[in-house]
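Mind having a look at this structure? Questions to follow.
Heads up, one of the protein chains got dropped from this complex, but the rest are sitting where they should.
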Amino acid sequence: MNLLVQVLIAGITIGSIYSLIAIGFVLIFKSSGVINFAQGSLVMVGAFITYAFVTQFKVPILLSILITFLISGAIGMIIERFVLRYLTGVSLISIIMVTMGISFIMDGGALATWGSSNFTFPSLFPPLSLLLGGIKISSIYLWSFITSILLLVVFLLFFKYSKMGLAMRAAADNQKAAVTLGISPRKVLSLTWAISAVVATAGGILLASISALHVNLSYIGLIVFPVVILGGLDSIAGAVVGGFIVGVLEAVSGVYIAPLLGGAFQQVAAFAFLLIILLIKPYGLFGTKEIERL
Amino acid sequence: MYIIFIAIFLAFPFSLFKYTKYILFLVNMTAIGVIGALGLNILTGYTGLISLGQAAFMGVGAYTVAILSTKVGLPLWINLPAAGVITTVVGIIVGTPSLRLKGFYLAMATLASEFLLEYVFKNWESMTHGIPGLYITPPKVFGIHINNDRVFYFFAVTLAILAVLCTRNLFRTKVGRAFIAIRDRDIAADLIGINVFKYKLVSFAVSSFYVGVAGGLWCYYMTIINPEAFQLSISIDYIAMIIVGGMGTIYGSVYGSIFVNLLPEAIQRLMEILQPVLHLEYTFAAFKQIVFGLIIVIFLIFEPKGLSEVFSRIVKRISSGGERR
Partner (left out) sequence: MKKCVGFIVICLLALTVFSANAGEIKVGIYGTLTGTDTDVNGMSYGPKDYLTYVNEKFGGVMGHKYVPVLLDGKNQIPEEVKVFKRLVDVENVVVVNGWSTGGTKALRDQINTLVKVPFQAQSLSSDVLDPVKYPYIFLVGPTYEDQVIIAMKWAKQKGAKTFAFMHADIEYGRSPCRNAVEQKIPDKLGIKVLADIEYPGGSIDLTPQLLRLKDLNPDYVYIQDSVNNTIKILRDAAKVGVPAAKFIGNCYDFSHIIPETLGKDAEGFKAIQINADWGENIPMMKEIEEFAKKHEIAKKDTYYTKGWVQGKIIHEAVSRVLKKTGGKIPEISQFRTMMRDEWEKLENFDTGGGTPPLTYKDHQGHTQARILEIKGGKYISVSDWIKTK
């Protein structure tokens, strides 16, 4: 029983980070239909830039995080402006490959700058752990979870109530109608990418705090796909729920199923799950069903 | 004019030039790549379906050859087509559920199958021998092992040329044109009576066959295959091949394969010349990755039709330039 609870805690915490990263992905998809394969790279680079500010420029951590948010927002906007604007209306494979190309550039750049060793991310949270029903929850898990939830709530509120949030949803829903209402889709798109990059950075910082800082962190971008397929490509709530479910699924399969099937099943569990979802409910739990079926 | 090229193709492997063996190696890898790229192009370039599972399917072909030749002892002329057939079957199994959905979902299904097949390669030990992989004794042709660079050269290049010709003919038939129709306007295609689902499946099957054969060739050349050789990065390499080469064109597959196989070598040499300036070796690999990404992005923005388009423009300009006098 003890083990199961620990597994669930680990899964939920990692899952909350998956949710964050998935939100960034969904945001971009909702507003521009772009499948962003570079999301993982944004996660990784964001974490590294924060690390660089703290260790190399000796900037206090909270300030570093803020500066990094600004920088990653800028990176997001740059990607949107220079690359994706050239590619309006092209085929899906081209969009996928462009974002993949961007991720290679970012990954290569990170590798060239920092090398391929493991780094310890500077500690972010006070080392208070919690004793819940006799089980120790380490501080990192606790704080990561709290931070993720906070950010998620902030987002949901932003989209529901703030003017900009509404504008973004409107533009995502129906660009032409949004224009007639005076919303500039260009500005909204820029902002969407900026926010998405910032969320990615937040996810990266949390992830690096939980495990380690390494250029391979960008592979997290692949886990995003089972999450958004489960949740629905264009649903933010789906991203949240999907993230938790996938996180728990991975943890559970790593502990309980791997011994049965052998090998490193944890890595493929999410993808096996993805295939199953594609068969049963391809549009996910909350995604909008597409009418074309050919 | 062509006679000179044929002469070069035939005579080169026997030259005593110092780099001959290594060049043959590169050409052989390129030939395998051409067949794989043709397969991917049929699926993606001509029919508009996305697959991220290219590498895993090649693995299926490679393992088929390895298993059939070591455990069952069948000869090459059965194994290689069998590789194609088995890969086709796997392709159909993977593709059928998702072909009814929009492109992205197929991409996801193929991505998932990429990881799952890799897992199977690593863990279905009774068949695949797991992580160490399988060794094969390469069959002999005229008394020499087929994985000898020269022998393989003739074998592989011939097959590559055959693949090019077959593909060219495919797109002169009704089936090929159906693929193109599906890519361009699938709803309209449906309206004029093309059974979209059936032809999508056929496209997937044909493409898988090519890829499986390419995988089988890989196995015969490398003589050892293991799960590490069939990872996602290889799938991405192939997609890059058809994008850089030209999607939906036959020669695009050829140019793309040449480009993607030779680019790392060119960068390697360039880096070695620049060696005194850059100190640490990991910068090389990072540089390769950046260049690879840059090329993909630049091609997609500025030359979305790929090298085949670039070349036909150059050829047109040369030939029309001649006439204008």
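Points worth noting:
Order of writing sets the labels: A and B. Residues in every chain begin at 1.
Following the convention adopted for this analysis, a contact is a pair of C-beta atoms (placed from the backbone, for glycine too) under 8 Å apart; a residue touches a chain by one contact, two chains touch by 3 or more.
Not measured: the values here are computed from a predicted model.
Across A:I220, A:V240 or A:L275, the single residue that touches the chain missing here is A:I220.
Remark: the omitted chain is touched by one listed residue; of B:W124, B:F154, B:F171 or B:F311 this is B:F311. When you scan A:I71, A:L207, A:L230 or A:L275 for touch with the missing chain, the hit is A:L207.
In the full complex, chain B touches the hidden chain at residues 2, 5, 18-19, 21-23, 25-26, 122, 130-133, 222-224, 226, 228-229, 251, 254-255, 258, 262-263, 265-266, 269-270, 272-273, 279-282, 284-286, 311-312, 314-315.
Listed for chain A, the residues touching the missing chain in the whole complex are 3, 6-7, 10, 14, 111, 115-120, 136, 138, 140-141, 207, 210-212, 214, 216-217, 219-220, 250-255, 258-259, 262-264, 266-267.
Operating definition for what follows: only the chains that are shown with their structure count from here on.
Each chain gets one centre point, the mean of its Cα atoms, and the points for chain A and chain B are 32 Å apart. Against chain A, in their complex, chain B makes its touches with residues 44, 48, 50, 97-98, 100-105, 107-109, 111-113, 115-116, 118-119, 122-123, 186-187, 190, 196-197, 232, 236, 239-240, 243, 247, 280, 282-283, 285-297, 300-301, 304. If you check the complex, the residues on chain A that touch chain B are 35, 83, 86-87, 90-94, 96-98, 100-109, 111-112, 115-116, 222, 225-226, 229, 233, 261-265, 267-268, 271-272, 274-275, 278-279, 282, 290, 292-294.
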